[in-house]
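Each chain you see keeps its place in the complex, though not every chain is here.
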Amino acid sequence: METGRLEAFADGVFAIAATLLILDVSVRAPGAGLGQAVLHNWPEYAAYIVSFVTIGIMWINHHTCMRLIHAADRTFLVINLLLLMCIAFVPFPTNLIAAHLHDSGLRAAALTYGVNLTITALFFNLFWFYAARGRRLIAAGADPKLISGISRSYIPGAPMYGAATLVALLSATASVALYALIAFFFLLESSIFGGTPVADGA
Amino acid sequence: METGRLEAFADGVFAIAATLLILDVSVRAPGAGLGQAVLHNWPEYAAYIVSFVTIGIMWINHHTCMRLIHAADRTFLVINLLLLMCIAFVPFPTNLIAAHLHDSGLRAAALTYGVNLTITALFFNLFWFYAARGRRLIAAGADPKLISGISRSYIPGAPMYGAATLVALLSATASVALYALIAFFFLLESSIFGGTPVADGA
Amino acid sequence: METGRLEAFADGVFAIAATLLILDVSVRAPGAGLGQAVLHNWPEYAAYIVSFVTIGIMWINHHTCMRLIHAADRTFLVINLLLLMCIAFVPFPTNLIAAHLHDSGLRAAALTYGVNLTITALFFNLFWFYAARGRRLIAAGADPKLISGISRSYIPGAPMYGAATLVALLSATASVALYALIAFFFLLESSIFGGTPVADGA
């Protein structure tokens, strides 16, 4: 099944990219100071949570798109591949932010993270609009309101991440706070306005 | 299929989190002392086994729940995501316990592990009760006795891990022993009272 | 589907355990000496190949079993979990052998590898015979000759690995050579006596 394997490969990359984030959480301290060191290490946990949620939200969105997309051509496979390449890159700038939250490297780390996420959001738009344009790859019976709803909700992603990236030029801390806010905004938006249950097999 | 991809993503995270545990098992020693060093390294093997079994039991439980859940809404996807975020975190405190089993850092390590597992158990409750409440996401024909059986069996998880965490304040060693006991209790309980076989496709 | 998720989780662990082996292949050398260092590093490539093939053969065997097994109970899920725990452990002794192929640590490394593989083979027997005993979990229409053929072919695994492990007490090098031979014996046996094609959906 054409889209079945696309989804299996995508699920694999999403799951691995999210789970690999834990490799960057570590504390090395002598026994006597371990408690202190574990508490002091909070930037790594915060970075883990924000990036896990960010990747997870993208997985939910990918999933939402694929429920309406019932075919794939090779161009779409390539776009999907480039999107996954951006997502699998997220652990790198996440690690930079965690490592430099308390020093002057935070600006460079925040810019790297923001550029990564902005490009990812652009590829996500390309992914969706390539499929949705003229209903190229959309299932025959799909509800037009669902399609235009997704289209509307995906447009702000890239500008939001782009703006948060530019904020890093003024204040790295504000920029990092914005990345966290964007992640939790999408999380809340998903879980509160989550719509009606969708039956298995729909 | 709505729950199909949720399960694929979850299976990926469970499998990766469990398999990544091996990255924290390593022995570096000169050739002449290797045999001794491999034996002396038993805390890392024990930690590997306990955490692999713990994650595996959670996978079995997730699987048991999903056999009755035949729909998902976005809120449920988000709860599932947060549950997986807790499970993918387990390698970190596992590593702390293995590294500090013989020194005064064990208390901090045991507390970290216990807090991680208690929060995970709470999210597991949220995951199940969100779906089961008023049969919100439960398959139409599901047996009410199965549903209430799961509900009953999931309630003790969080208090058990919470209590084992508090024990760490008195004795870190006792707390770690309790984590291992809980894992093997669930393992035995599953394998001995495993119920009747369930046909493929049921 | 009961066995569907068991297979998905197992496929994940097999794939990750095999792919993680590459993390133990690395060469750090100054530019001028890199060519020499890459060649000199052959034990790591050999260990990678032997363990990848060993894990891969086990995946093929798991797959062969599951084609006949159409149901699972919780005991079987637990046995499967313990089997996967052993397989996910393989990267650790693989790394020991690669690191100590040229020094006196090889005996300890070979014993560790052999104990790991022998226990894995025992769990594989448990996995198969639990399902096959009295056709407990076997599909209704499964050919009895196929079942007894698998039973016959799985009995030698544990004694073979056990014997190769004991050989390490006499000669570590001979033991390591035997592990490689066993892997390639199963590989050739599979690919030459591969039987007739099995239709999709069978």
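Which chain is which? They are A, B and C, in the order written, and residues in each are numbered from 1.
As a convention for this text, a residue touches a chain if its C-beta (ideal position, glycine included) is under 8 Å from a C-beta of that chain, and two chains touch if they have at least 3 such contacts.
Only a predicted model underlies this, so the values are computations on that prediction, with no experimental measurement involved.
Identical protein chains form the entire complex, numbering 4 copies in the structure file, with 3 of these shown.
Just so it is clear, only the chains that are shown with their structure count from here on.
A rotation of 90 degrees, rounded to the nearest 5, superposes the Cα atoms of subunit B on subunit C. Among the remaining chains, C is positioned farthest from subunit A, on the basis of C-alpha centroids. If you average the Cα atoms of subunit B and of subunit C, the two centres end up 25 Å apart. Here the spacing of subunit A and subunit C, counted between their Cα centres, is 35 Å. The residues of subunit C never reach two or more other chains; the list is empty. Residues of subunit C that touch subunit B in their complex: 1-6, 8-9, 12-13, 16-17, 20, 23, 70-79, 81-82, 84-85, 88-89, 91-92, 95-96, 100, 103-109, 111-112, 136-137, 139. Considering their complex, residues 7-8, 11-12, 14-16, 18-23, 25-35, 38, 48-49, 52-53, 56-57, 59-60, 63, 66-67, 187, 190-202 of subunit A touch subunit B.
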